[in-house]
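Every protein chain of the complex appears in place save one, which is left out.
Up next, chain A:
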Amino acid sequence: MNAPQQGFKERADAELKNAVLKIAIDRTTGNAERKRAVAVAAFPEFQAARARGRAIKDHVIAHLDHYLEMFERNATAAGAQVHWAADDAEARAIITRICLEADAKLVTRAKSMLGEEIGLPHALADAGIERVETDLAEHIIQLAGERPSHIVWPAMHRTREQVAILFKEAHHPPPAADDPATMVQSARRELRAKFLGADVGISGANFLVADTGATCTVTNEGNAELTTTPPRIHIVTAGIEKLVPSTAHAFALLRLLVRSATGGEMTQYTTFHCGPKRPGDADGPEEMHIVLVDNGRTRMLADEFRPMLRCIRCGACMNHCVVYRQIGGHAYGGTYPGPMGAVLTPVLDGLAQSRDLPHACTMNGRCAEVCPVEIPLPTLLRAWRTRSWRERLEPRSVRAALGLWAMAARRPWLYRLGSRIGVRALRLFGRRGWIGSLPLAGGWTAYRDLPRPSGRTFMEQYRAGQAGRAGQTGREARK
């Protein structure tokens, strides 16, 4: 994928200065947070549903081989062709080959984060195939030449005011007004011709149903249906963790997914695709291909990141993340942003490229609290920190400082001596209670004042008090 040029901190600093971005983030995540809270409050069984959702995913993950084979068997019986891709390069190769063999000129695409993960947009461009994004938000970022900044609202970093300007430049004719309804109508007019002229439609899947061989997509715009039905060929790309045993299990997870993502009870469209057009069907594709992608997932199966395979991509963790809400999704630099992205990006892009992500977290636990499948996100982020330490990816200055501190912390007398000297030294930098600037602590004092220590440590004062009392009453001292 288009690897970001600068480091995480530089990207984050640039985004922090973007006041319009902050308005856009606050609007979308603020709404999402409020609506989710209302939806969860109106669903008394939410905690029970959550435990069930987790159990369903854990069961599938534990028996992945069984359900993958069952899915392949049933999808094949329904007339679909199932392909297996070990990594992103294989997935790209399979998809472009299908498109080229079909002599495809125009491909429509319904929103799929997996497509982003495997770098599909670039692969299609490289193969000389025109790609049209049909999801409204994906349409916006395609026009802007950007990547998604959120897994549910890919264009959430743009305000509607910015979108109005974009549409005026890109749509022919430009929308007559700036209100959302007129802009949506304009996008609809632009896309309609593409839907009917496409040779291949590519979609993702929210669920792969093992016992029927169906794939399931949920959308609110109906664009997925127009992407998957009119073209001659329908290609589904899905990560292997999307499996569920049956349709009933898909619905159990849908109740969690939609509430956690948008605060709705159901999406406008919930579609199950089971094989291509059959004799007697009024419409549907002539060929249906399902590309099952591993890309690091079986590796996660075997290590401490296994719980991450439960993820149903609702986005609640990023909507409730204090860091995401300040810097937005692009600063993370990977396909997936926010807490779930900080766990997944090191899997996909390597820890050396992304070691900042698991560290740029306050460990406040809110993401795990709202996760609909109980993924212990802070624990997994901490596991990356442990690996980063073990693989010596942490800066030498951090390792040295921590080593010194740990040496003292193992020796109470040395630790106390250090504290006594430290607080006295600190006092030299402050006046009237506060320290406004401190060498080696610029990260703190650049933005906030530091309370000046009172002069003597607790331990000094406590022991002085004990000694004083011991002088008076002798016996009191050891109490």
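Going forward, a contact is a pair of C-beta atoms (placed from the backbone, for glycine too) under 8 Å apart; a residue touches a chain by one contact, two chains touch by 3 or more; residues count from 1.
Assume contacts and distances are computed from a predicted model.
The complex appears with one chain absent; UniProt names that chain "Fe-S oxidoreductase" among the candidates "Sugar ABC transporter permease", "Transketolase", "Ubiquinone/menaquinone biosynthesis C-methyltransferase UbiE" or "Fe-S oxidoreductase". Across the entire complex, the residue among A:Ala127, A:Met266 or A:Val423 in touch with the chain not shown is A:Val423.
For the chain missing from the display, the contacting residue among A:Gln6, A:Ser246 or A:Gln461 is A:Gln461, taking the whole complex into account.
In the complete complex, the hidden chain is touched by one of A:Val323, A:Val343 or A:Cys371, namely A:Val323.
Residue in contact with the omitted chain (choice from A:Ala41, A:Ala282, A:Ala302 or A:Ala406): A:Ala406.
Although one chain is not displayed, its contacts with chain A can still be listed: residues 9, 12-13, 16, 322-323, 326-327, 359-366, 368-369, 382, 384-390, 394, 398, 402, 405-406, 408-410, 412, 415, 419, 422-423, 432-434, 436, 441-444, 446-454, 456-459, 461-463, 479.
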